[in-house]
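Below: one structure in structure tokens.
What follows is subunit A.
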Amino acid sequence: SSEKESVNSNHLQLATDWPFPFHGNPFGAGGVGGAWWFMYEPFAYYLPMTGEYIPRLAENWEIDGNDVKVYLRKDVKFSDGELFTAEDVINTVNFIQALWGWPYDIKEVKAIDSNTVIFTLTSTNFVHTLLTDGAIASLAPLHVYSDFAEQAEEVAKIGKEIFYRQIEGQEVSEEMRNQYNKKADELAQKVRGFSVFNTFGRVPVVGSFEPVNISQVEMKLERNKYHWLNSKQKIDDIIFKRWSSNEYVWASLISNEIDAAHPNMPKDVVEQLNNLNSRLKVISVSDLSDISLIFNFKKQMFNDLALRKSIAYILNRDTIRDVSSWQANSYENYYAYGLLKSMSNEWIDEANLNKFTKYSQNKTLAEQILEEAGYKKDNGIWHQSNGNPVEFTISVYGPHNDWVLAAREIVQQLKSFGFKVDMKLIPEGMRDNVMRTGDYDVAIEFGTAWWGYPHPLTGYRRLYEGDIALITGFPSTEKYLTPWGELAPKDLIEELNNNLYDEIKAKEIIEKLAYITNEYLPIIPIKEKVLPIYFNNGFRVQGWPDEKDPIWSLAPGGIERVYNLLIGEGILYPIE
Partner candidate 1 sequence: MRQKLVELVNVNKIFSKGFIKKNHKIVLEDINLELFSGDRLVIIGESGMGKTTLARIMVNLEPKSKGDIYWMGKNINKLSSKEKKELSPKIQYVHQDPYGSLHPSKTIFKILADPLKKNEKIVGKNLYNKTLELMEKVGLSPADYYLNKYPHHLSGGGRQRLAIARSLTTNPQVIVADEPISMIDMSLRTTIIELFKELNNEDNLAIVLILHDIGAAKFFTYEKGDVIILYGGKIVEKGRGIKILSNPKHPYTKVLINSTPIVDPELAKNRKIEQLRSYEVPIRTPESKGCPFSHACNQFAQKCLEENPKLKKIEDNHEVACHFC
Partner candidate 2 sequence: MKTIIKVEDLQALYLVKEGTIKAADGISFSILENTVTAIVGESASGKSTIIEGITKTLPPNGRIISGKVYYNDLEILTLKDEKLRQIRWKEIALVPQASQQSLNPTMKIIDHFKDTIEAHDIKWDKRKLIEKASEKLEMVRLNPESILFSYPMQLSGGMKQRVLIALSLILEPKVLILDEPTSALDVLTQAYIINLLKELKRKLNITLIFITHDIAVAAELADNVAVVYAGNLVEYNSTNKIFNNPLHPYTKGLINSIMAINKDMSKIKSIPGNSPSLLNPPSGCRFHPRCVYSIEHCKKEKPLLHNLKDGSQVACHLYYEEERVNETKTCRIS
Partner candidate 3 sequence: MDYFIKRIVYLILVFMISVSIIFVLVNNMPGDPAFGLAVSIAQQRNMEIEQALEIARRMIGVSEDMSFIEGYIKFLSNLLRGNFGYSTFYNTSVNEIIAKSLPWTIFVISLATLLSFLIGVYLGAFTAHKKGTIIENIISTLSSIVQAIPPFVLAVLILFLFSVRLKLLPMGGAYPVGLTPTISINFIFIIFIHALGPVLATAIPQTASWILTMRGNTTQVMEEDFIRFAEMRGLKDRVIAGKYIRNNAILPLIAGLAISLGYMLGGHTLVEAIFNYPGIGFYFARAIAVRDFSLLTGLFSLIVIGVVITTFIAEIIYIIIDPRVKMK
């Protein structure tokens, strides 16, 4: 019976995970997970593939130094019919600054008129986030949160002041701190206890769908009749099932319980799914990230480039890809230069690339490298020059099944080469802890990830300054020999940051960074991760775009944005 019911009403069924209970207050209990993008809107969406910004709440914007002037769309209304104005934006910024202590990158926000806001930022680095973050524009409508608005403004102000003083190395008085803590706590207490559902009987949101019913396992959103795209939109409701496990999602896809999802799925399962449900289609788009082997440079052994190089030659990255996620972009017979394969052409010329070392499986070469570096094979096990065996563990975050499969394969390949390698699972919830305390030898991680600002800078930052650098401790301030002389990656990043908009200069720097990365291997990229997107075409809805459609490149870091776009533009529509 459920089949019929679902088919008759115009709805889309999806899966996501959310912390329940949610009181309609994004600053209070729970949350809505992936439904977020249907409820709240950023100023714009950004399509990495075309580099194009798709205006959402903002019709337009002007950047003037650190000032960003945003012209709001005029016909935007909350789902209760209230008009969306500059005041709502200001209130939202105050709220998130007061309650989350972020983003202090916004120094000031002012309304010029009801449809124009002007942001003063601390640096232009933040522009992209300002425009695309789902929280900054529409989270806290003034008419909903008016009771707390003043207090929030005050707290945000003090918070910012303290922050800037600290940055500038000024002293912050104890009194100020206490005052801040007291006021911030007071506000937090009040806001946390505030249930929008209870007070308003609904949750007025600016997005195209309003949540009407959220239980622990299912979440129902109804179309926002006041949304500016309402007339084009043909889908009435969205139902989210809880993504409790990948298997559950597989099962739901087969049984048409959900219309689209992006779980990792072994090849044979996919084949079988197609047998069981012929409507099921799969496309894969780049996840704008790669899976890599990262090293703990605090451990002496991995500071030896010869070892890292040999590992790069030992591994057959094709096999690893096949086993772990067959749709992924293979890196076998390819470089390890910190750029995503799918984006490579944009940043490095083919000719220059050919000068780089290509890593394809070559065990003889690996042996040769090791022997030259003083390693010896004894009883089938390689030993370092100090006599110790080459022995380490590969840690992998347990819940990600593709990572685990990759790790198993890597361990096996290294083992059969003659390294003593073991695998260690990091259980759910422990990844941060383990990685940050450096309690690992080698690990599987996202190497370069470009979801934020799709530019190689993001990736290199991660490697040499950001998350990965923090975990691995790769000496990025040291100088490395390159055809261009001795260079330190850290310096190059600085330079790149400064020449971001100078395309030619930037490419030059990127080439240098790529060279260092490829030659000195702070990480070994295994494969470019893809999002395998499965959808039931023609069961409840139809109109899914082609795999090549650039709209899919919006998927990494929030696939619901794609669905939102598709629904809003009427591309996705119910079957007759």
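Just so it is clear, contacts are C-beta pairs under 8 Å (C-beta built on N, C-alpha and C of every residue); 3 or more make two chains touch, one makes a residue touch a chain; residues count from 1.
Inclusion criterion for the candidates: all candidates are chains of the complex that A comes from, given by their letters.
Note that the coordinates shown come from a computational prediction; the quantities given were computed from them, not determined experimentally.
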Legend entry - Selected neighbour of subunit A [touch, this complex] from 1, 2 or 3: 3
Inset, instruction - Provide the residue numbers of subunit A that touch candidate 3 in the complex, in ascending order. - result: 2, 5, 9, 17, 19-21, 23, 27-31, 33, 36, 99-102, 129, 132-135, 185, 188, 192, 213, 215-220, 237, 239, 241-242, 244-245, 247-248, 251-252, 254-255, 257, 276, 399, 428-433, 451-452, 462, 466-467, 470, 557-558
